[in-house]
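Just one protein chain is left out here, and the rest sit where they should.
Per-chain residue numbering starts at 1, and chain names A and B are given in the order in which the chains are listed.
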Amino acid sequence: MTDPVLALHDLRLAFKGFTGTTEVLHGLSLSIDRGERVALVGESGSGKSVTARIVLGLIQEMRGAKVSGRLRFQGQDLDRLPKRARHGLRGTAMSMIFQDPTSSLNPAYRIGTQFREVLARGTPGITAEAATARATALLDEVAIPQPDRVLAAYPFQLSGGMNQRVMIAMALANEPALLIADEPGTALDVTVQAQTLRLMRRVVEQHGTAVLFISHNLGVVREFADRTYVIYRGRIVEHGPTEAVFHTPGHPYTRALMAAQPRITGGGVPEIAERDAQYGDPMVVHPTGAAAGAGA
Amino acid sequence: MRRVIGILLANPLSLLGVVLVALVVLGAVFADFLAPFPEHRGAVVDFLNFNRPPEWPYIFGTDLVGRDLFSRILYAYRISLMLGVVVLAIAVPIGVTIGLLAGYLGGVWEYLLMRLTDVFLSIPPLVLAMSIMGLLEPTLINGMLAVTAMWWPWYTRLVYTITRGEKEEGYVLAAEVIGASRSHVMFREILPNCVPAVITKMTLDLGFVILIASSLSFLGLGVQPPTPDLGSMVAEGADYLPDSWWLTVFPGLAILVAVFGFNLVGDALRDILGAER
Partner (left out) sequence: MTAPLLALQNLSKTFRSHGHAVHAVQDVSIDVAAGECLAIVGESGSGKSTLANMVLGILAPSAGEIRYDGQALPARRTLAHRRALQLVQQNPLSALNPKRSIGASLRLAFDVHRIGDRAGRTARVGALLEDVGLPADFAQRPPAALSGGQRQRVAIARALACDSRLLVLDEPTSALDVLVQSRILRLLADLRAEHGLTYLFISHDLAVVRNIADRVAVFEKGRMVELAPTDRLFTAPEHPYTRRLISAVPVITEDEITMRDQLAHGAA
């Protein structure tokens, strides 16, 4: 059996403040296989975004943050890796796309310039022609109509949806093994968001990229992920194939989340407790069947 | 409160600042009790003990007419602090009000008020103060006037920038939709959100006002003898360097301690008040 792309084991995170230490993640375990799309879904403050930042190694650099547990990426222990090697992984073997595409791109540089920089991280000394050719091919893949025009443009000259596609193309430029997507498309309009997600799903499938998909939006998760982890206040409360989690949610918290989601078929607004003692129930695990497919 | 102490303890420089400021303020307030020769703050001449190096009971030495430098420094602190407090007490309300009006009302008001502010800001502060002092008699009152005239625009800039940002916040819209008056929105809604930045700046400025006032009197334009002033003490002593080094070194250090102390405390306040938002 091959190593998973990403394996987190008993991950804990605590912040030391002036008034004492607060634990934010309480022993979180999660794994993503090659080419697998895995969602981490939860509310704000649940610890989902912080988990993504730990994987990227961004939290560890913060003062007062204490991370423990095991982080394995493609079979190697991330915490044992020298700082420089770890830094080298970012943008090459693992990449990230953020919530707001327009502010994630530097407004002072043309898309083409930024693209070349990204490519140079994976292929040092890449020529301008080779970079342009590769960038054009990638933009073509994310269905951008006139790649050369987009490469010559500044981010603010493009729409949010267009910038999000550029971000996806850049994130995949160096053929990363893992793509971390933190609430992608949340800042976009619904129709654009739907298109973008469909597109992103298609290209990661083509590239065989594993994805850690961070979201608070159940509908989006259902459409995108093969497997889903539900996180509540720093603990995984339920995980399994997306179909199973959505079809037969087992944990009281997951059930509350599903019930609270308004339906386009109607039915009114249900009465739901924001907090419930039962939300602390033990984790529910759905067996992973052979080749669990995602929803529609 | 625990957080405040935590921040102070976490940063030894903040703690040092608090100690320095405490020394300066206590020295100034209790000068009458702490000064070994309180009468030396005035026109006293003691030819038996003039120009003495530091030795008991003159721990900082004596000046050219035999007055105890330590006593004079304490009284000079008192005058400097008074000057600083009075300057800020006048400059801050003016600067803050103009900043609020320009930032909140916008339009023509913003244009006129901010251009006026820019005019004052474009003149180097010392030059402005020197020209005012040149026109008027170099007295303590005029010194305050001069320093005040150059100080308010900085508060206008600061408050204007904050107000422009706060104006976009939902709570301002909410108050307007309810029908609150403009003065309510400016002074009751927006102003409280400017207070932390203004207080931080005031603390930093206490140090700078002392420095500017000393510079003016160093040039002979500020507080006049026999009133003790750190700047004129340095100026008088400068002619007798390096032999009578204590004449300049101790008043100079006194300026340094005050400016440095208020700066450190200002930085600490920025952390404490800033983090609360």
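The criterion applied here is as follows: a contact is a pair of C-beta atoms (placed from the backbone, for glycine too) under 8 Å apart; a residue touches a chain by one contact, two chains touch by 3 or more.
These figures come from a predicted structure and were not determined experimentally.
Asks: Could you list, sorted by label, every displayed chain in contact with the chain left out?
Replies: Per the contact definition above, the missing chain touches A, B.
Asks: Considering the complete complex, identify which of A:V118, A:L218 or A:V284 is in touch with the unshown chain.
Replies: Answer from the full complex: A:L218 touches the omitted chain.
Asks: So which of A:S95, A:Q114, A:Q193 or A:T209 would be touching the chain we can't see?
Replies: Answer from the full complex: A:Q193 touches the omitted chain.
Asks: Could you tell which one of A:L81, A:A260 or A:M283 touches the chain left off the display?
Replies: A:A260
Asks: Applying the definition given at the start, please give the residues of subunit B touching the unseen chain.
Replies: Contacting residues on subunit B, toward the hidden partner: 169-171, 173-181, 184, 188-189, 192-193, 195, 276-277.
Asks: Which residues does subunit A use to touch the chain missing from this display?
Replies: 43-44, 189-194, 216-220, 222-223, 246, 256-274, 295-296
Operating definition for what follows: only the chains that are shown with their structure count from here on.
Asks: Please compute the C-alpha centroid of subunit A, do the same for subunit B, then give the distance between them in whole Å.
Replies: That pair's centroid distance is 52 Å.
Asks: Any idea which subunit B residues touch subunit A in the complex?
Replies: Counting only subunit B, the residues touching subunit A are 2-3, 6-7, 10.
Asks: Looking at the complex, which residues from subunit A come into contact with subunit B?
Replies: Touch list, subunit A to subunit B: 17-19.
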